[in-house]
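Of the protein chains in this complex, all but one are displayed in their positions.
Think of it as A, B and C in the order they're written, each chain with its own count starting at 1.
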Amino acid sequence: MSVDWKPKIVGFACRWCAYAGADLAGTSRMKYPPSIRLVRIPCSCRVDPSFVVRAFQRGADGVLVAGCHPGDCHYTTGNYLTRRRFSLAKRFIQYMGIEPERFRVEWVSAAEGGRFAGLVEEMTEDIRKLGPNRKMRERL
Amino acid sequence: MKMAAAGSLLPLMEALSESNDLWAPIVEDGQVVFGRWKGESLPDNYRVTDNSPKELLLPQTESLMRFEGVYDQLDIKEEPIEGPKVAFGVRPCDAAALDLIAEVLGSDDYPDERFGQRKDSTTVVTLACDEAGEHCFCRAVGGSPASDRGSDIMIYPTDEGYLLRAVTGAGQDILRQCESALDPAEGGDVESAAADCEDIEMPLAEEISPDGVTEDWHRVFESPIWEQLAGRCRSCGICGYVCPTCYCFALFDDLRGNSGVRFRGWDSCQFEDYLLMAGDHNPRPTETERTRQRFMHKLHYFVSRWGEYGCVGCGRCADKCPVGIHMLAAIKELEEVV
Amino acid sequence: MDPLVPEVATIRKITPETASADVKTFEVQPDESEVFSYEPGQYAMLSVFGVGECPVSITSTYEPGAPLEFSIKEVGRVTGALHEAQVGHKIGVRGPYGNHFPVKQWQGRRLLFIGGGIGLAPLRSLINYCVRSRENFGELQLVYGARSPKDLCFKEELFDNWPEVSGMQVHLTVDAAGDDWDGEVALVPDFLEELSFSPDDTIAVTCGPPIMIRFTIEALKRMGFADHKIVTTLEIKMQCGVGNCGRCNIGDKYVCVDGPVFTYQELSSLPQEY
Partner (left out) sequence: MRQLQKQLRQEAEDAFADGHVEVFIGYQEGFERARPVPVFVRDRESVQEMVLNEFSGVSLSKYLLREAERAQEDASIGIVARGCDGLGIERLLYDQCISREQLYIVGVGCPGVVDPEKAAQLCGEIPVAAEVEKQQVVLQTSSEELTVAKEEVLRDKCLKCDDPTPRIYDALLGEEIQRGPVRQNRFDGVEQLEAVSDDERYEFWVRQFDRCLRCFACRNVCPACSCVTCSLEEEEPQWLKRSTSSSEQFMFHFTRAYHVAGRCVSCGACEEVCPVGVPLMLLNEKLLKDVGELFEEPSPHLPSETEPLGEFSYDDPEGWRGEAGQS
């Protein structure tokens, strides 16, 4: 592992909560590792599990899907579907051999800037320990 | 040049692998596949491998070139070709198939460089058959269980072990390389060993022959048998992908940012989108036209272009087709049409 | 060099042909070498890198040093990407491929060109060839139609250049017209029959949409043209252009190397899979 390697995390963040939470972390000047690249999505249930595989293919060392807490979905029930979908997908991705630390699904509200920063910090540290991801990685 | 190996081919394979990239039939999760050799003896009683050795010469996907820049400052680099290989334990049908593909891809007008280079740098060590498998019919299409077509070295099984014969200069060189693992074939009669293989029973080939079935190809083309055969076709690509003589390919690009790769990859005429054009026109829209195309190509079009059948009788398509669309079944029904 | 690897070329000029610009003519010059020499009716494979490749007939007529010209209608992914390209952009070119119109055999004959829409593209190469060596051919007739006056391609040649050529006549028609059109309004095959050309010593060459070709051939046969004197070009999906990828066969013929130019006599002995 090269000394200056830093984990790359792709984050899919719901625009109504997690993305706003990330914003809050920024405007509150909270410190967290610059390892995450956020993709703003309308709702966590917009995330197809194939997105996660695609992210690993294209070079992500970790993937985070972040949506509103159950009960708080802007579209009422989107995140309940997310919960079902990723309960299954998370296990399936691990079944294909991806370490569980590399892919997480979390609920982050717009008010939880600190929680968002903490999550990124925790994930970055977990992945740093694992090293770069080579699984499913494309070599073009 | 002839040599002998007593009992086992393992010492020969070990000797070959020392200075060569050795490929052979291997067992993987219970499947017999043609892959990079891993130190094991040849699988017991294998007939043909699931995949054909054609993929050594025409990989399922390969990148032809890389490009930097898309609309501007374009820089193209051709992809280098991997080093020489020895293909060991190839069956005579599969070795002949490599030669058959070379008819097309090696033709004078536009020789396929990548295929040609690989063909030149691959030494084919063929193991003649001492038994025909359930689906074998090489003899019906002009092949033989002892044929040395497309081979550099022939190995004939005998009661005592194996007799080896170099067919080409390249084969001779390779045999010399591993002389230590072989015995001089004193008293070994290669001709009679070959003749024994030649004579094995092959029930399917005795009954049915494609000779003449496509003479009146217009009639064959219009025959209702295509619709019957194709009725059960699943439009999957198994037959073409396991076929050692199918060579159809497609080109496709993959782009990341401003750089990318142009690939070449297998394609199958059984896929619905094989001939689908921009504007949704499809000259072969249903299973019927596509199934007919496959058989007509092997039994007539290939013959009229290259003077021989585009099939070597390995029987893979018959074995692997989930719904029993069998080359010989088609021929048998065509015989009735003619 | 692998035959499948194209040469990089630069787009020098883009000319919209139709009012809606769904057909554009691209002037293309290879970066590293001279333009290859080619015959009327041949085609080239054009690449937009990252998108793909497609066969396109060459619209220009070979002249040493002159750029290649391709008139392209936007129909699919690659042609769509080509339509987005700008002057100065790089594309890939390889060719020339396929057979060509047997212009040497046609010396001294009268030629009847029948085009529809973008089908005039491969004919343009042939027509300009004949115009350039005018003395080698008999009378030249062009019957050309498009959906509307706005869809007529190569207007300069249609209205200004070709009608001026001695012994050449241009007959235009449109399927539907507005106030700006005082010419013929008819489908090409009907117009053709109305004009009624003599089949004597004449070769009819037709290019256009499949449906137009079908009815044109029927009309030509009624006019007395023999099968081997009716010539057309086929379009089919291709990948390699050099007879290797196996895709474009019609019976035992490969459109990429045995075509795209076929006589109706040849076509009628092939399966109807095009």
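Assume a residue touches a chain if its C-beta (ideal position, glycine included) is under 8 Å from a C-beta of that chain, and two chains touch if they have at least 3 such contacts.
All of these numbers come straight from a predicted model, not from anything done at the bench.
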{"item": "Chain not shown, its touching partners among those shown", "value": "A, B"}
{"item": "Contacting the left-out chain in the complete assembly, out of A:Arg15, A:Arg46, A:Arg83 or A:Arg128", "value": "A:Arg83"}
{"item": "Contact residue for the chain not shown (choose from B:Asn51, B:Ser144 or B:Thr291)", "value": "B:Asn51"}
{"item": "Options A:Pro33, A:Pro49, A:Gly118 or A:Pro132, residue touching the unrepresented chain", "value": "A:Pro49"}
{"item": "Where the missing chain touches subunit A, by residue", "value": "49-50, 53-54, 57, 70, 77, 80-81, 83-100, 104-105, 135-139"}
{"item": "Positions on subunit B where the hidden chain makes contact", "value": "28-31, 33, 50-51, 60-61, 134-135, 231-232, 234-238, 241-242, 250, 252, 254, 263, 265, 268, 271, 273, 318, 320, 322-326, 328-329, 332"}
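Heads up, the rule we're going with is that only the chains that are shown with their structure count from here on.
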{"item": "Geometric centre distance via CA averages, subunit B-subunit A, whole Å", "value": "46"}
{"item": "Residue numbers of subunit B (touch at least two other chains)", "value": "254, 260"}
{"item": "Shared-contact residues (touching 2 or more other chains) in subunit A", "value": "none"}
{"item": "Touch list for subunit C against partner subunit B, complex", "value": "1-6, 8, 47-54, 75-77, 79, 85-86, 88-92, 210, 235-237, 239-240, 242-247, 249-252, 257, 271, 273-274"}
{"item": "Residues of subunit B defined as touching subunit C within the complex", "value": "64-65, 67, 69-74, 76, 78, 104-105, 107, 109-114, 221, 246-255, 260, 262, 264, 267, 269, 274-279, 281, 283-284, 289, 293, 296-297, 300-301, 304-305"}
{"item": "Complex interface listing, subunit B residues touching subunit A", "value": "254, 256, 260-261"}
